[in-house]
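Single-structure report; data block below.
Of the protein chains in this complex, all but one are displayed in their positions.
Going by the order they are written in, the chains are A, B and C; count residues from 1 in each one.
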Amino acid sequence: MMQAGAASFGLSLTAGLFAPIPIRPPAASTIAEGVDKLHFTLTGITLFFTVIIFSTIFYFMIKYRRRSEDEVPPEIEKNLPLEIVWTAIPTLICFVLFFWSARLYIRNARPPNASTEIFVVGKQWMWHLQHPEGVREINELHVPLNTPIKLTMTSEDVIHDFYIPAFRVKKDVLPGRYTSLWFQATKSGTYHIFCGQYCGEGHANMIGWVFVMEPSDYAAWLSGGASHESMAQAGERLFTQLGCVTCHVADNTGRGPSLIGLYGKPEKLRSGETRIVDEALVRQAIVFPNSVILPNYPPVMPTFQGQINEEQVLQLIAYVKSLGTQERTGK
Amino acid sequence: MSTAVADIHEVPAESRVNYLNASYGIKSWLFTTDHKRIALLYLASITFMFFIGGAAAVLMRIHLIEPQGALVQPETYNKLFSMHGVVMVFFFLVPSIPATLGNFLVPMMIGARDLAFPKLNLISWYIYITGAIFTLYAMISGGVDTGWTFYTPFSSLYSQTHVIATALGVFITGFSSILTGLNFIVTIHKMRAPGMTWFRLPLFIWAMYATSVIFILGTPVVAIAIFLVGLERIFHVGIFDPAVGGDPLLFQHLFWFYSHPAVYIMILPAMGVISELVTCFSKKRIFGYSIVAFSSMAIAIISFLVWGHHMFVTGQSVYAGLIFSALSFLVAIPSAIKVFNWTSTLYRGSISYEAPMLYALGFIGLFTMGGLTGLFLASLATDVHLNGTYFIVAHFHYIMVGGAVMGYLGGIHFWWPKITGRLYPDAWARFAALVVFVGFNLTFFPQFMLGYLGMPRRYAVYPDEFQVLNVMSSAGASILGVGYLIPLIYLVWSMRYGPAAGPNPWGARGLEWETPSPPPTENFEEIPVVTEEAYNYTGARQTAG
Amino acid sequence: MSEHSAQMVHGHSPALVHQFETEDQQREAGSLGMWLFLATEVMFFGGVFMAYIVYRALHLPDFIQGSHMLDVKFGAANTAVLICSSLTMALAIHAAQTGKSKSTIITYLILTMILGAAFLGIKFTFEWTSDWREGLVPGFHFTYGGPYASGVQLFFCFYFFMTGLHALHMITGLGLLTTLTVMASRGRFRAEYFAPLENSGLYWHFVDIVWIFLFPLLYLIGGRFGGGH
Partner (left out) sequence: MSGHIVPVKIYVAVFFSLLILTGLTTFAAYIDMGMTHIGHFTIDWNTVVALAIAVTKMLLVVLFFMHVKYSPGLTRLVVVAGFFWLAIMVALTLSDELTRGWEGHPKAWSTLLPFLHF
């Protein structure tokens, strides 16, 4: 009876409610199509083997049901060729799947060089976003259509995860580190942003919307509203306020190295290793200054941890980055 | 099969001294060193924990009927799923088959009088109980909201709940697993009856052996990881705190180094059970014995190489991601081989459909689906989209509930007559097996779709468009819940009112079926001498005939 | 329960418990059990070593700084003390194995215990106490404010956790040795039966091995010359 109830309930659900359920989320980025193709191939493989196993079991169940208690089934020795075949087939499938998915993954992980960078700071339980032009948003992200966007992300507290199902992109947002993801939206519209990594009480409310706009609309949106200072300008202001400027003098006469022309180039550190001056390194220099000292400079820089928040760190980085394009004035 | 055949079979169970009536009183149970009694102590305790974890699941499914949450505050919901995960993983699934059926059957199947270290075995149970008490205390006094994964720095610095007590519970229970695994390995190596060579062992023993390897090599690592979280939480010393130079991902590495193999702690024993059931109810030798045995060992070893697939989107490097993806695909192969061999065992068999067989066939189907959906998660590109969504939830429930719990229930039904000496009503049992199968699929299949549509897991509230599938899932869960209650009722009933089972109600092969039901304390009058391979269903009939 | 009947049936020595058929089987089982336990210990300490390796790689200058704040002579002295105790432990087993008098066994066991206690004495009174005075105990009393402060704190975290875990194992070992001494004084060990002695010896040597790695990893990181690289 219970079963009948369940069945009819299931049927009515199927009939009445199944129709409006989409079988796939909106596909609104260049990444989505590739992922979906792989996904549906995998679905096909799953269905194929599930159907084979289920139907074989059902067939055997009926064909070889016990007809009398005394029947003695034949002794069937193992069949080595058969074992080899059904070891080889899954191996081959896995091999193909690995290369297919790895290739797609690397493509999807590698941002195009010409990406527009937007900065994300996750915080219990909201998203702070900053455009290089200085516009700041909370839980909303406006992006232009058909433009590669790279998000550089960090967290103020616990691990979060920036997830846009419609773009098939997701990446954890960690405290103390920068992670990044990129996408290129292909359809105008409004799509969900979710936090995909459990982050505490308000986890389910840490959601937002991404608005994909025509580039012209985007430009209008960006310039609309009050006039903003760009991230680099805000960084420059901080650079002065915090007193960085007293040591990091432009002509390289201060106690610290000049930051002009530094960004994006390899530097040999005092520890002997050579590292590219990137976001991670600049952040490290602000938070753990002694761990990335350049040779010929004393380890005298104080840490700024706790004095500035992650958004301000990002502004400082934007400023250092803007100095990176200028010509270096010797050592 | 052995020389230990006596006319004890004709003596009615009640008048014979067996392990159940050898002594009476609560002390005779709490201080027993008999592996069979300890198995029953475990059975009672893990059943209790199962229904606690199940209650949490019921509340969650009710809550999720409404997008804005039908039942509780998000804070409480977070505690519910954490409690569900902690209890089900550490206190039910990990000890389920090894501690109950394993404890009961390992010595009997290999022809030994007990495990190698009976006192250690009892201590394991007390350790388990101590861990359970800490965890239950944490729940009663306000709960924990970190999820069963205890990800730092949330668990170590931000959560306001009873993380320490829960972590301590999990830490302590780990030692129970370690000691059980140690006991099994020594027993299987050193205490096999004369003639019981490695390739005459029932496949259940191979599975228990593989599981034990994971127990002893994996569990210490999660213990230390959780210990470090505790230290970090108490002293704020920065082990996993990036503000002081710690790396939160390191915790995830240490955690998954155990917790991925732990999935195989759950599924390998179930696979062992299925090998026993499929052979018995189709009256055939297993197809490809050595291949099934080796695939168990292969799974145990490879399971330690794949943990990074839990971390494809957590900021692990692309390079490590590639390595872990390739290794993760490897584990699919021995699993597929097992499924093919079980299916082939049915070929030209003499198949009957008692309840344990229904569970076994259900297992094969559900495990196939669970395993194949694992390919989506080993694939880097699709994992990025599916990781952390309901797709994951559905996938691991197909493995852990559709696989491990089906195997556990199948095994309990199969050996129940041996354990208690009583038969349960088979019609009810078959009905319950069907209800569980149907309820399970209705609960978890919609979750695959939810996940692909992008619904993240651990959401107390969710956007409206996901409601239909959530309602379907909750409806299925109510059926599944009933499916689990029915066996509880008739199995308890059968302990008192069930007809006597006799030593071998299924006509099964194996040393455990050659002693009376319930077995005497010493298991065997005389240690049997084994002269033939396992599952000799066809040959046996000729010699006995 | 059935222990006695089993013994009567099999007619073996009183050391044989009911689930085993022969003494050999029992001894081999005990030894294998101990080795498996040590394998779990390898993974248990391994988890901490793993974390140590990662952080050492991430914060090498900090760890060198921290390491240089430890006194190498105590570390080296303690290594020597533990090696001595391993020798006396091995000799205690050798004495039982070759049927020496129980007083010989007891002498070696007590020597081992004295050396073990000496190790802990050096660790606690000379090292930990002075670390406390200097404010190098993270979580309780950490006042170090020199260069690499946060990394040095991390180093001392590992230092105390690893040496603490090791000391805990030493204390457990001392407990085992006490039990063994009592057993030996009751004349329980013979040339045919000394399994508890042998298995406790395995444990004691294992704890020694842990220290053999802790010494260079904690005291000698990056060398002891100058101020690091």
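Criterion: a contact is a pair of C-beta atoms (placed from the backbone, for glycine too) under 8 Å apart; a residue touches a chain by one contact, two chains touch by 3 or more.
Note that this is a predicted model, so its numbers are computed, not measured.
A.B. asks: What chains on display are touched by the one that is not shown?
C.D. replies: Per the contact definition above, the missing chain touches A, B, C.
A.B. asks: Quick one: which of B:S141, B:S317 or B:T531 touches the chain that's been left out?
C.D. replies: B:S317
A.B. asks: Suppose we count only contacts with the excluded chain; which residues of subunit A make the list?
C.D. replies: So the residues of subunit A touching the unseen chain are 99, 102-103, 106-107, 109-110, 272-276, 278-280.
A.B. asks: If the hidden chain were put back, which residues of subunit B would touch it?
C.D. replies: On the subunit B side, contact with the omitted chain comes from 189, 213, 217, 221, 247, 249-250, 253-254, 257, 304-305, 307-308, 311, 315-320, 322-324.
A.B. asks: For subunit C, which residues touch the unseen chain?
C.D. replies: Counting only subunit C, the missing chain is touched by 27-28, 31-32, 35-36, 38-39, 42-43, 46-47, 49-50, 53-54, 57-58, 60, 72, 76, 79-80, 83-84, 86-87, 89-91, 94, 97-98, 198, 201-202, 205-206, 208-209, 212-213, 215-217, 219-226, 229.
Just so it is clear, only the chains that are shown with their structure count from here on.
A.B. asks: Chain contact topology under the given definition, line, ring, star, complete or other?
C.D. replies: Here the contact pattern is complete, since every chain touches every other one.
A.B. asks: Closest chain to the protein's overall Cα mean, using per-chain Cα means, please.
C.D. replies: The most central chain, going by mean C-alpha position, is B.
A.B. asks: When contacts are scored as defined above, which chain pair ends up with more C-beta pairs, A-B or A-C?
C.D. replies: More contacting C-beta pairs are found at A-B.
A.B. asks: If you take the mean of the Cα atoms for each chain, which one ends up farthest from subunit A?
C.D. replies: The most distant chain relative to subunit A turns out to be C.
A.B. asks: Quick one: report the Å distance separating subunit B from subunit C, using the average Cα coordinate of each chain.
C.D. replies: Computed value for the inter-centroid distance: 35 Å.
A.B. asks: From the C-alpha centre of subunit A to that of subunit B, how far is it in Å?
C.D. replies: Roughly 34 Å, centre to centre.
A.B. asks: So which stretches of subunit A touch two or more other chains?
C.D. replies: Subunit A, residues with two or more chain partners: 288.
A.B. asks: Going by the touch rule set out above, which residues of subunit B reach two or more other chains?
C.D. replies: Touching at least two other chains: 243, 245.
A.B. asks: Looking at the complex, which residues from subunit B come into contact with subunit C?
C.D. replies: 22-23, 34, 107, 112-118, 178, 182-183, 185-187, 189-191, 216-221, 223-225, 228, 231, 234-239, 243-247, 250, 253-254, 521-522, 527
A.B. asks: Touching residues of subunit A toward subunit B in the complex: what are they?
C.D. replies: Residue positions touching the partner: 2-3, 6-7, 9-10, 13, 17, 20-25, 34-35, 38-39, 42, 45-46, 49-50, 53-54, 56-57, 60-61, 64-67, 71-76, 78-79, 82-83, 86-87, 90-91, 94-95, 97-98, 100-102, 104-106, 108-109, 124, 157-159, 161, 163, 165-166, 168-172, 174-177, 179, 192, 194-205, 207, 288, 305-306.
A.B. asks: Where on subunit C does subunit A make contact in their complex?
C.D. replies: Result: residues 59-62, 147-148, 150-151, 229 of subunit C touch subunit A.
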